[in-house]
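One structure below.
Removed: one protein chain of the complex. Kept in place: all other protein chains.
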Amino acid sequence: MSRFARAALHRLGGAVLVLWGAATLGFLALHLVPGDPVSTLLGGSVTTGSAAVRAEITREFGLDRPLFEQYLTFLGRLLGGDLGRSYQQQQPVSLIIGEQLGPTAELALTAFGLILLFALVSAVTTAGRRRAVRGAASGAELLAISTPPFWLGVLLLTLFSFHLRLFPVAGAEGWESLVLPAVTLAVPFGSLLSQVLREGLESALHEPFALTARSRGIGPLALRGRHALRHALVPAVTLGGWLVGGLLGGTVLVETVFARPGLGRVALDAVTGHDLPVVIGLILLSAAVYLVVNTVVDGLYLLIDPRLRGAGPVREVAA
Amino acid sequence: SSAGPAAPGGGTGGTPVRGGTLKYAVAVGTSCLDPHVSPGDVTAVIQRNVFDSLVYLDDKGAFHPWLAKSWQISPDARTYTFQLREGVTFHDGTAFDAAAVKANLDHVKDPRTKSLYAASLLGPYTGAEVVDPLTVRVSFAEPYVPFLQAAATPYLGIASPKSLAEKADQLCAGGANSVGTGPFRETEYVKNDHVEFKRNDAYAWAPEGAANQGAPYLDGLTIRFLPEDSVRSGALTSRQVDAAALPVSAVRTVRAAGVEVTRTQNPGVVYSLFLNSTRGALRDERVRRAVQRAVDVDALVKSIYFGEYERAWSPLSPTTPASYEAGLKDALPHDAAAAGRLLDEAGWSARDGDGYRVKDGKRLTLHWPYIASLVRDQRDTLAAGIQADLKKAGVELVRDSIDNGTYFKVYASGDYDLWDNSWVRADPAILAGFYLSANTPAAGGQNVSLSSDPELDGWLTAGAATTDPAARKANYTKAERWAVEHGTVLPLYVTANLIGRSEGVRGLVFDANAWPQFAGVWRTR
Amino acid sequence: MTSSVAPAPGAPSEPAPGPAARTVRSAGGRAARLRPGALLAALVLAVAVLACAWPGLLAPADPTAADPVAALTPPGAEHWLGTDQLGRDVYARVVHGARYSLLIGLGATALSVLAGLLVGLPAALSGRIGDQVAMRAVDVLLALPELLLALLVIAVVGPGTGNALLAIAIAATPGFARLVRGQAMVVRGSEYVRAATALGVPRTAVVLRHVLPNTLGPLTVPATLAVGTAVVSGAALSFLGLGPKAPAPEWGAMLSQGRDFLSTAWWIAVFPGAAITAVVVAITVLGRQLHRCLEGRTP
Partner (left out) sequence: MSPIIELEGLNVEFGHGRRRTTAVAGVSLALSAGECLALVGESGSGKSVTARTLVGLTAPGAAVRAERFLVEGRDAAAFGEREWRRVRGRTVGLVLQDALSALDPLRRVGAEVGEPLLAHRVLPKAEVPGRVEELLRDVGVPEPAGRARQYPHQLSGGLRQRALIASALAAGPRVLVADEPTTALDVTVQAQVLDLLGELKAKGTALLLISHDLAVVARLADRIAVMKDGRIVESGPAERVLGAPEHPYTRVLLAAAPDPDRPAAEAAPADPGTGRLLTARGLVKRYRTPDGGLREAVADVSFGLAPGETLGIVGESGSGKSTTAQLVMGMLAPDAGEVLLDGRPWSALPERLRRPARSAVQLVHQDPLASFDPRFTVRRILAEALAVAGVARGAARRERAVELLAQVGLGEQHLERRPHGLSGGQRQRVAIARALATGPRLLVCDEPVSALDVSVQAQVLELLARLRAELGLAMLFISHDLAVVRQVSDRVLVMKDGRAVEYGPAERVFRAPEHPYTRQLLAAVPRLPARSAA
C-alpha cells in the first residue's frame, strides 16, 4: 500500500513539474516574440490605437515592469487558479476556454470512439488473413494516413455537404454537424491504430503460446479474441495515449476547415495573435490532459499485462 | 419623406409578413463585440442590430432623424445640438435620454475603454453637455464636419449607460452584455460560431423613412461566422443559411444555384496599394509612377474577381458622398513601355542575372509586408499577380509576412515600400486619415504613403471644415488627384459587399456603408 | 538454466497451416524481397527528388508567372494540370512545389533526430538525476500536441519555409528524444556492451563504437516514417498560412488557395493534394520496406 502511495506521490510531483514547465515555456515563448506586446495586444488590427490607448494597455497589463517581475506575478496568479484575461477578447481566459471546451471535447471524443471502432473491426477481421485481404485493408489505411486531414476534410465537405447535402456545412448544433469533422479526424488516426493493432495481433499469433492454444483445438476467432487481442492491445494503448494529443492538434485544422467553434480555433487565433494568457491557458489544459491520459494509459498497461503488476516476487516454488 | 433607407436591392416587393428567423453568414469573426472598442466592420454590421445611432445616413448620403428628432450644427461646425426622441427605452428597460448620449460619448473617449476606432471618429471631441433631459450638446475643439456621419455609424451607437457602468469589462463578450435600443436584443454570442438575436417587440423608433417603422418582422436573427469561403457559399447554396456575405470566387456558382446576389460598393477608401514616398527607390516619383503603370490592374482584377469588383481609379470609392473624382478614370492605364521608360529615366536601366533592374549595384527591390492572418478576399492572389507584373518590369516585389508583434514597429517606423489598405466610411473625411501629413502611422493615423504637402493638408482640412457639399467635393477631388498623380497610391479595386440571399428573403436594405440592415427583412411563407 | 536448444524457427507470416506454398521468412530471417509496391514508391520518390533538384527539367514553365487571360483553364494539352485563378500553370507549380515539401520533410526530420540524439543519449548515459531532468523537460514538450507546439514556435520565429521547418523539427524532437533514450538504455544494458566493458574498452570508445551506432540503427525506420509526417505537417502549416512566403508554390498553400474553387476549378487543389498523398505514401512504403529488410538482417 505504502508503495502505491509513494508511486502516487511521485506521479503527482512529476505532474506539477510538467505543468509548471509548460506554463513557463508558454510564458517565455511569447515574451521572446519579437515586437511590441501592446500591438500584439491590439491584435494587429488595421488601426494601431492612439498613444493614449497604448499607454493604457501597457499600464493595465503591467508590460512596463521587468520580465522577471511579470513572471512572478504570473506564477502567483496561476497558483491562485487565475488564468488571467485574454489580450484580444478582454475576457477571463477560464471563461473563454470553458465555453469553447464543449464542442472540442464533443468532437475529440466522438472521433476517438470512431477510431476505436474502426481500428478494432478492421484489425481483428483482417489480421493474419489471406494476403489479398490484408493488402487491401492496409493499403487503404496507408492512403488514409498519408492524406493531410484538412485536405480530407475539404473533400468530404465538398462531396457530402455541398453536393449531396447529407450533412450541415458547419457549426456545432446536433449530431449531424459532428459527423464529417469526427470522420475527418478519425480516418487517419483510426487507420494508424488499426495498423498497429493488426501488427500486434499478427506478432502475437506467431508466439509459441498461440501455437499451443491452437494445438488445443480452438478456432481462429477464439484464438484472436482470447489470446492475441490482449497482446495487441499493449502497443495499441501506447499509440492511443499519443493519439489523444494528436486529436487535440487535429482539432485545430478540422475546426478551421469545418468552421466549428472550439479550442482548436481559439488556439490558432491565440497563438497567431500572441494572446499570451489564452495560449498559456491552453498549454496548461493540454498538459493536464496529457498527464491524465498517461496515468490512464499506465493503468491500462497494468490491467492488460499482469507481469507489470509488481504483485510480489516471482514465486520460486520448488516443484 | 424622402426615399429613406428603402434602398434598391433586397427585393422589397410584396407585403411584409411577420415571423420566421433568418440565418446570415459572415466571413470574419471579431475578438471584441463592443463597437466602441473594436474597429472591425463586422462588429458594426452585427451590433447595428442592437445599437441605434443619433442619426441615420442612407445609401444616397442623406441624413435622417433616428434617436435624434432633429439637430443643429453651429456655423463654425464646433457644436452639434441634438433634440432626442422621447419614449425610447433600452433593452434593459432604462430610458434613453441626453445623459445616455453623454455617457456613451464619454465612454468612447475614455482611454480605459481602449477604443481602437470610435474614439478617432469623435475627432477633436471636448465633451457633451446635457441641456435638458432630451437635448444634448456635443462640442469640439475645432470645426469637425464629419461628426454627423460619425454619429451615424454603429461605432458611436448608443448603449445603455447602465450596461456601460455595470458590465464595463464584459462588453467585448457581447451577448446579453450588449444593451442598446436597437430593433433586436442580443441573446447569445458564441465566439467563432454565432450571435443570436431576438426581436425587440418594443421597437418603435426606426429611422425616419425606413420601410418598417415598427418592431422587426423577424422573430429572431442568427449571424454565423463561417470564415471558410467555400463553407460559407456552400452553406448558402445548401440552404443552411438564408443569406451570406459571399466571396467573389463563389458568386458564379451561387448564382447558378438560384441564389440572388446583390452587390453594393462600399464608400470610403478603396482597396489600394500605397507607395511610401520617403524610402529607397520610391523617393523618386518616376519610380512610383512606373509602378503604377507596370501593373495591369484591369486584367488582374477582372481575372481574380470575375468582374464582381470594379477596378478603382481613385483612392476614394465612387459611392463616397460628395467627393468622387470621376476624372481620374483611365488616367493611368497599364503601360509596360511607359513604365520601362520611367525606370530608365530614373537610372534603373541595367538588369541583373534574374532580369531585375539594378542601379549602382543595388537591385530594384520593393518590400510589401503583410499579416498572414488578416489576408482575405484573394488579396494574396492579387498580390502575387502584382508581383508577377512588376517582375516583368524588372522590379522585385518581396512580401514579408510579419506578425502582430512586429506589425506596429514596421508600420510606425515606415519601414516598408508598399502598404495595402482599404477603409469603409461614408464620408470623404476618411481621406484625411490617409493623407493629412499629421496622420502618420506613428501617430495612429493611416498616412502610410507618408505624404506631406502643405497644399494637400490645406484641401483636406478645408474639406472637413465646410458643410457645403460642393465645396467639400472641390477640396477632396483635388486631394485625390494629387495622391494619384504623385504616385503615392495604386488604387486596385472598389470593395463591395456581395450578399447572397436565398429565395424568400425580402426587404434587405443597405445603409450608407453598404452594410445590411435587418430590421426591415421579412420572409415569404 | 539453459536456453532452448535451437533458435526458434523464424516467425512465419501467418499462423494458419496451409499446404499452399507462401513466402515465409526463413528461419535465418533473410531480408524480405522488394515488393512491387516498394519499387513504385521508389519511382515516385525518384521523380519527386528530380523535381526538387531540377524542376526546370520536368516543368520549364515559370511557376509564378501570372497570365490572367488564361486564368482557370481546365487541364488540357497546353496546361496539363490546368491553371489557377492567376493563370499560373498548376503543373509547373506542383513540380516546383516538391522542393518545399521535401525540404521541410527531410530537413525537419534530420534536425529532430539530431536534437533527439543530443537530448536522449546523454540522458540515457548520465546518472539518474540527469536522466530525470532531461525526461521531465521532454515530458513538458510531449505534453503539448505537436501542432500546438509548432504553432508556438512559429509565433516566436514567424512564418516562412525555414521557420516552418524549425517548428516541425522542434515539435518532433521530444518523440525522438524518448526513442533514443529508450534504445540507448537497451543498448547500454546489452550483453555486448557489458562484454566490451569487461574487455576493458574505455567508456567513450564503448559509447561511440557500440551505443551510438546501435541506437541509431533502430531509428532509421521511425525517422523515414517521420519524414512523411513532417511533409503533412508542413502542408498543414502553410494551409494555415504559416508556411513559405507567397508566391512560393508550396503544396499546402496551393491546397488552401484552391479549396475555394473546388466546385468551379477542382484541379487547382486536387493535384497538389494528390502530390502530397503520393509522396507521403511513397515515403511510408519505403520506410516499411526498410523495416522489413532490417528486421530480416538481425535475427
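Going by the order they are written in, the chains are A, B and C; count residues from 1 in each one.
Definition applied: a residue touches a chain if its C-beta (ideal position, glycine included) is under 8 Å from a C-beta of that chain, and two chains touch if they have at least 3 such contacts.
None of these values were measured; they are calculated from a predicted model.
*Asks:* Considering the full assembly, with which of the depicted chains is the omitted chain in contact?
*Replies:* Over the full assembly, the chain not pictured touches A, C.
*Asks:* Write down which of A:Pro66, A:Gly80, A:Gly174 or A:Gly217 is the residue touching the left-out chain.
*Replies:* A:Gly217
*Asks:* Specify the residue from the set A:Arg85, A:Arg198, A:His227 or A:Arg260 that touches the hidden chain.
*Replies:* Residue touching the absent chain, from the options given: A:His227.
*Asks:* Footprint of the hidden chain on chain C, which residues?
*Replies:* Per the touch rule, chain C residues meeting the hidden chain are 1-6, 8-9, 12-19, 21-24, 26-28, 30, 190-192, 194-203, 209-210, 213-214, 217, 298-299.
*Asks:* Give me the chain A residues in contact with the hidden chain, please.
*Replies:* Spelled out for chain A, the touching residues are 3, 207-209, 211-219, 222, 226-227, 230-231, 304-307, 310-319.
One rule holds in what follows: only the chains that are shown with their structure count from here on.
*Asks:* Return the chain pair with more inter-chain C-beta contacts, choosing between A-B and B-C.
*Replies:* A-B
*Asks:* With centres defined from CA atoms, tell me which chain sits nearest the overall protein centre.
*Replies:* Per-chain C-alpha centroids compared to the overall one single out A.
*Asks:* Which integer distance in Å separates the CA centroid of chain A from that of chain C?
*Replies:* Here the centre of chain C sits 21 Å away from the centre of chain A.
*Asks:* Hey, how far is the Cα centre of chain A from the one of chain B, in Å?
*Replies:* 40
*Asks:* Hunt down the residues of chain B that sit against at least two other chains at once, touch-wise.
*Replies:* Each of 228, 230, 372-373, 403, 406 in chain B touches at least two other chains.
*Asks:* Which positions in chain C touch two or more other chains at once?
*Replies:* Where chain C meets two or more other chains at a single residue, that happens at 155, 158, 242, 259, 262-263.
*Asks:* What does chain A use to touch chain B in their complex?
*Replies:* 33-40, 42-53, 55-57, 88-91, 95-96, 99-100, 103, 154, 157-158, 161-162, 165, 168-172, 255-262, 265-266, 269, 272-274
*Asks:* Name, in rising order, each residue of chain B that touches chain A in their complex.
*Replies:* 31-32, 37-40, 111-112, 114-117, 119-120, 169-170, 172-173, 190-194, 224-228, 230-232, 234-235, 237-238, 240, 371-374, 403-409, 411-412, 421, 423, 441, 443-444, 446
*Asks:* Under the touch definition given earlier, write down the residues of chain A that touch chain C in their complex.
*Replies:* 14, 17-18, 21-22, 25-26, 29-30, 32-34, 128, 131, 142-143, 145-151, 154-155, 158, 162-163, 202-203, 205-206, 208, 210-211, 214, 220, 223, 245-246, 248-250, 252-253, 256, 267-268, 271-272, 274, 279, 282-283, 286-287, 290-291
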